[in-house]
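Just one protein chain is left out here, and the rest sit where they should.
So, chain A:
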């Protein structure tokens, strides 16, 4: 044995173990997020449980099983639940999501297994997704139109009628939403622009009678337009308010659920596998295409995806030219002198400086100093309200561009280094100038490497949160940075970001329990994007290596 230890074999195995631990950690983590994130979209059965309380009464709960855990009996007893079990035993308890927020104090409740008398999953249990107050669980018994019963659950075509009506309600809801956001939003935007124009004219001393009259006329026109739109909106709302669902809830009472608040009705206990798969993808689609609801605890993440993508694109536009030029300088032009050495140290340090420092710098320099000066010069009419002197998507993009600059430089330089020098010499020998060689031969050949750098930079920027918290990200942005109002791109606006969304929903949410699956789903989305980008970059890089190896031979 001693001999064996002396050979060092056990230590080699230990080092191998370190690799295994790392692998288990990475793969386990990605798989866990994937599992938790995706299972959120899978339709879960609705349980109807009959529970016996300590005093011998029974009550019914309707809801999804959200989570389960094994706990020592003592801990259950400490929380005041009497259970019939022996000491030291572990019992299972379930976390139930029971929804129906307007009728219960908390939409989550713990159920200890031994207290469950009966557990059923009736096929007619419905889950009703609503725009307010979260989900409603219960048995739909009838549909009413302006107080008159149209169809009851006993009728054969009840579900068809139900789905028709739900579809109509959702359509009306979408229509109203579109009217409110697009048309009325446009008018509000134009009105505020008019106000700013008036102030600007006043500051310049050109607010003449004609100008005033023109502004007033414009304003009146917009007001009139607004009146008609408002009327249309009210009409849509009136139409939407026509139908009501009558639902039997967990207490056995018939409750009216107005249909204009309903977004979707499902009967998960009555779904076969294909329907479940269809539902699964439909839910994913909704998640990525819909805005969040109810303080980010429900709904989708579309604005966060949009904000992330927009900011990252903006950043790419800024970082690519600078990164490539710096790399070309370092590899093609720089001589062996102290300045070059300093620049290399600067690159390494820019890569190593903590991201929060960039945030602080961005806030102080870009937002307050540069942005503040821009406001003074170009937007004096809006002062003291800042236009660019406040965190926004432009400053975020610039800050992250500095942060990701080294990534692009290092990757591009690596690409340049792999191009055989015979190519350069050949080009120069044919009479091309240095610049022509670089521009026509070297840069096109290095473009996959530039691409790699850019992809890595994008992946880094998409996952960075700390600096963005200071320079432009918000928990909820009412308007996207791109819309139909001139000048279409609003670089001064704040935006939502997937990474910050995770932090905000996971840690600042009013209902952490309800939003946790949402956080996992968002994390999964973010990880998919970032891992995908990284794998692409690795792929491109490997491909490139093979190509140049072939060239050199």
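Rule of thumb we're sticking to: a contact is a pair of C-beta atoms (placed from the backbone, for glycine too) under 8 Å apart; a residue touches a chain by one contact, two chains touch by 3 or more; residues count from 1.
As a working rule, contacts and distances are computed from a predicted model.
S.K.: What is the protein name, per UniProt, of the chain that does not appear here: "Peptidase M16", "ABC-type phosphate transport system, permease component", "Quinol oxidase subunit 1" or "Phenylalanine--tRNA ligase beta subunit"?
M.R.: Hidden chain, UniProt protein name: "ABC-type phosphate transport system, permease component".
S.K.: Quick one: say which of A:334, A:383, A:423 or A:482 touches the chain that got left out.
M.R.: The one listed residue touching the chain not shown is A:334.
S.K.: By the contact criterion defined above, which parts of chain A meet the unshown chain? Give residue numbers in ascending order.
M.R.: Residues of chain A in contact with the hidden chain: 1, 4, 7-27, 29-30, 33, 70, 72, 74, 88, 90, 202, 205-208, 321-322, 325-326, 328-330, 332-334, 339, 342-361, 363-365, 368, 402, 405, 409, 433-436, 438-439, 456, 459-460, 462-466, 469-470, 499-500, 502-503, 506-507, 512, 516, 519, 523, 526-527, 530-531, 534-535, 538.
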